[in-house]
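Input: a single structure, listed below in structure tokens.
Only one protein chain is missing; all other protein chains are in place.
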Amino acid sequence: MMQTLFLLTICAYSLGALGAILGGRGQLGRSLVGALAAIGATAGLLLGLTVIFTGQSFTAFVPALLPVGGGLALRLDPLGAFFLSVIGVVAIPASLYGIAYNEIYESERGSLRLLGAMFNLFLLAMSLVTLADNVFTFLLMWEGMSLTSYFLVITESDEAETIRAGNWYIAVTHVGVAFLVAAFLMLTGNASGAFSDLRVHASNLSPLARDLVFLLTLLGFGSKAGIIPLHVWLPRAHPAAPSYVSALMSGVMIKLGIYGLLRVALDFLGGGPAWWGVLVLVVGSVSAVLGVLYALMEHDLKRLLAYHSVENIGIILMGIGAGLLFHSYGSMSLAVLGLVGGLYHTLNHASFKGLLFLGAGSVLHATGTRNMEEMGGLMKRMPWTALFFLIGAAAISALPPLNGFVSEWLVFQALLKGLNIPGIEAAIAMPLAVGMLALTSGLAAACFVKAFGITFLAMPRSHEAESARESPLLMRIGMGMLAAICVVLGPGAIAVIPLLSRILVGLGGLAEVPVSLTEGVSLQVPTSSSQIALPTLALALLLAIGSIPVILKLLRVNFRLRRSESWGCGLTELTPRMEYTATAFAEPLRRVFAELYRPSKELTIDTHPESKYFVQSIAYRSEITPWFDRMLYTPLLHLIGYIANKIRRLQSGLVHLYLLYLALALMGLIFASRWIER
Amino acid sequence: MTNMMSYGLEIGQMLLALALAPGLVGLVRWLKARLQNRLGAPPWQPYLELRKWLAKDVVMSTNASWIFQATPYIVFGSTVTVTLLVPLIATPIAFDAVGDLLVVVYLLLLGTFFLALAGLDAGTAFGGMGASREMTIAAIAEPTIALSISGLAIGSGSTNLGQILTTTLTDPAAAISPSHFLAFAALFIVVLAETGRLPIDNPATHLELTMIHEAMILEYSGRYLALIEWASWTKFLLFLSLLANLFVPWGMATLVTLPTLALATAAWIGKLILLASAIALLETRVAKLRLFRVPELLSLSFVLALLAVTSSLVLK
Partner (left out) sequence: MPTLLQKILRVGIATEQLDLAETDVVQVVRQVEAKTRRLLGRSLAIREVDAGSCNGCELEITALTNPLYDSERFGIHFVASPRHADLLLVTGPVTRHMEVALRKTYEATPDPKLVVAVGDCAKTCGVFKGSYAIAGSVDRIVPVDVFVAGCPPEPTDLLRGILTALDRWPKS
């Protein structure tokens, strides 16, 4: 059964890739490629769910195709299965959505063949990352995932911006891989690359080596997950990629960074000292707050969402950091609480961020722009997209009873419980983390009022928005599926959370379920308990909202409604130019956090030559350069350029000199090998 | 406590909160009028306003979408749900396990979220301005709320209101600890911000440039306006009740019998009147802060809340 599902996953993706190369054009071709991807994703989801529910790991039979590094080894344990399921949850709607969305690439823009093939291979590589059971397979698939997604990012390669985004992505991702290779080399040592051997070998490492491995993993996987300051590729690559690919990259691919971190830090290394947890917590808090703060300043809808991915990765890491911290103190039940919060937020973020990217894609599809300042009034023109986007926006803003609330509640509870932990690290880190998390969720709500309000409400701000049409059915189905998941995962937390705590059993000595379930989610940890019952809450909320009109009717309240133009203080005409813009909406927060943003301002006032009191035109320009670009990357790029210039002297073009280099290199290698042997 | 009775209590306190909210706001207005040497409208004036709004027509902008029409119901519905979660006269209540303090805060944020969207819906500059300011203040008030909650939760180890109250009731010494006072001060400032009182927002102003809450609802009329205003009054009552009950829970009924409930109701109303008077006095005394000075006040409250948490950790 599991083997069949596994084979189905592999075959469907491979066939999809093959089909795309042979001819993924036209309605039929696109449908076939997309359908195969969806079938592969469904099989993967079922496989993942089977492993989670049965708790039995699944070892795939792989013929010894590659003799290098122990060959391919595939095994799916519950942790991997969870991430495989998350892939499925987003990949199925994204594939269906892609069938309709790809129509814009039917013309010469971009290559449908490459897109279809890479999309299927991307999904395949991601799935196999979760299945990898030795270092070689893991790194191979990891690299495959990065490369295929790179090609997906540069789909619209006719734009210079896209190519630049691709360069950023490929560069950061390979820096990350370098860290990972180093980490895995240290972990492997003389052992074979099999994961089971790594666990044994890791326990023999010196504390210093363990710390180093942990730091390298955090950097390596962090660059993929998008922690600040390694997130720079995210706001560049996500807007450039086709929207459903952004949904997958943001919803799923960056989560595999979380998977890797958990796998190494918890599974291989079996947890560590308290400062690991504190470090992850700090990294998470900083990413969360800075991510959302920069998101607020964005008016490119997709880049805004990309910054929110940084924020949500931060929230996930806060949960995981708290978990690691508790783990180091030996309070396993609290550790499970934090980790479950992180994992649940992983799943939730995958669903609502996937949904939001699909929604943004639908808007982009209809208006041809990502600039929010040119949108508006789409609510009436694209009612379905608007409804789905609203659900996603409410979920990501952690509004009850949707799913985002539950996972943030869990992380909150983990942090609050951390206050009772004796230990100076916890006493300092936890209250600040609580404040940061709260600030994050408040700012996220503000940001999504902006994102939804400016994009969908009021009057259209451009001709494109004015003439926008609702997206095709398949795109709406894709969004609808994810919207339904966002709604279900709220009250449905009752069913999901015990499964999540079961996933963690055995990792780093974690034991079974402290998260008990009576009526709602209730956390029974040794010292205390907190409870919420979201199904009841959702029911009460719906009942309250639904009964008001009925009661008003019974009270014979006046129900007459007259439509009239907006009250514009008696203006002759209220035009879209008078509407509040996204920039204006975010202005108060920009002022409040001016120290961080340090916006550059440029004000040019043209006056009449006769008198300076007659203003002819005013031009105002304000820009924000993120501080990590300003402080970190610009100097770094300068430095690299400088060094590269110096090194260029080596390339003289003289053959004799190159022969000398060869000889020198050879001798160096011989000496090195001698030294190592000794 | 039988099931019937506990659910009866839930419904009862919901109705009580909704019924008393206009009166509480009217009381504050009346007190303020007296402090301004005016005769003022009688405290029951808000009830008359509600009746009038419910009988008037609605005029709705042609730009607005269904968000505009759904928002009053969502705002009112979420506030009603909160009245089920907050113990007003008795503890513990049946819905205690349904939602904790975080749920209360986020349910109210749900209302704010939609109200801000509705502010943007008509496409007028004032609506957008109100929405932007409201969300800014809501966002920077959030950390204080969360930290105050943690400060309160340390003692009982739970964020559920029932447990926090029980802990304070059984250990009165905790109520006069420094952390309790600090948390109270922090939460008091936040309550002023969340309910749109002076010095953050002036509930009596009609000057567009200084409005926050009212700027968002300039487009509303008739029954929609009634629902939104009623909800915001109820929110005011709920926040005052939280302040009163979390820090001074004495007087709340722990047994459900008619005499204890009557006594508890009297005590609760007494506490509300006390807090309302304090707010009326404060609003007579202070001037509205400039919008960009509000974050300073809120960061002050954040520091207070942080001190509350750390002092309770240190003194534990």
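Note that the chains take the letters A and B in the order they are written out, and that residue 1 is the start of every chain.
Definition applied: a residue touches a chain if its C-beta (ideal position, glycine included) is under 8 Å from a C-beta of that chain, and two chains touch if they have at least 3 such contacts.
Just so you know, these numbers come straight off a predicted model, no measurement behind them.
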item	value
Which of B:Ala19, B:Leu48, B:Ala266 or B:Val314 contacts the chain that the document leaves out	B:Leu48
Sole residue of A:Trp275, A:Tyr329, A:Trp567 or A:Phe593 that reaches the chain not shown, by the stated touch rule	A:Trp567
From B:Leu18, B:Val58 or B:Ile89, residue that would touch the chain that is not displayed	B:Val58
In chain B, positions touching the absent partner	33-41, 45, 48-49, 51-52, 55-59, 206-208, 211, 214, 218-222, 225, 284-285
Absent-chain interface as seen on chain A, which is shown	560, 562, 564-565, 567-572
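As a convention for this text, only the chains that are shown with their structure count from here on.
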item	value
For chain A paired with chain B, centre-to-centre distance based on mean C-alpha positions, whole Å	35
Chain A to chain B touching residues, read off their complex	376-377, 379-380, 386, 390, 394, 397-400, 405, 409, 412-413, 415-417, 419-420, 427, 431-432, 434-439, 441-443, 445-446, 448-450, 452-454, 456-459, 518-520, 522, 527-533, 536-537, 540-541, 544-546, 548-549, 552, 555, 557-568, 574, 576, 578-580, 584-589, 591-592
In the complex with chain A, residue positions of chain B that touch it	54-67, 73-74, 76-78, 80-81, 84, 95-100, 102-103, 106-107, 109-110, 112-113, 116-117, 119-125, 127-129, 131-133, 135-136, 138-143, 145-147, 149-150, 153-154, 156-160, 163, 218-219, 222-223, 227, 291-292, 295, 302, 305-306, 309-310, 313
